[in-house]
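Just one protein chain is left out here, and the rest sit where they should.
So, subunit A:
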């Protein structure tokens, strides 16, 4: 048996080390921003914001996150976020933030992203 943190860390590490070089900077920058966006705007708003931008790094990160959290894919995650009853929404927000800690950490350690790089907004 592994702790939830170990499972999240292992999945995030596998996904991120498999990312092509060209995707890493933007993906990493978003991985640093997304958890704070969830805390300030809420999970539904944050996920919808990333989906609405339609950028490759956003699609990749949501897909990875969905798999780590046990969803079949990002559309399944998106639908659950939109439709879940309040108590499920609370627990999903907590799990998402817990998983994103690892994406943020690996963006800093593997991709050397600091958060101050120029991005598309």
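Note that in this section a contact is a pair of C-beta atoms (placed from the backbone, for glycine too) under 8 Å apart; a residue touches a chain by one contact, two chains touch by 3 or more; residues count from 1.
Keep in mind that, in the parts below, contacts and distances are computed from a predicted model.
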| item | value |
| --- | --- |
| Name per UniProt, for the chain absent here [options: "Protein-export membrane protein SecF", "Putative aconitase subunit 1", "Type III-B CRISPR module RAMP protein Cmr4" or "Cytochrome-c oxidase subunit 4 protein"] | "Type III-B CRISPR module RAMP protein Cmr4" |
| Contact with the hidden chain (one of A:19, A:36, A:69 or A:110) | A:36 |
| Residue of A:15, A:67 or A:93 touching the missing chain in the full complex | A:93 |
| Those residues of subunit A which, in the complete complex, touch the missing chain | 35-36, 38-40, 42-45, 85-87, 89-90, 93-94, 97, 100-101, 104-105, 114-116 |
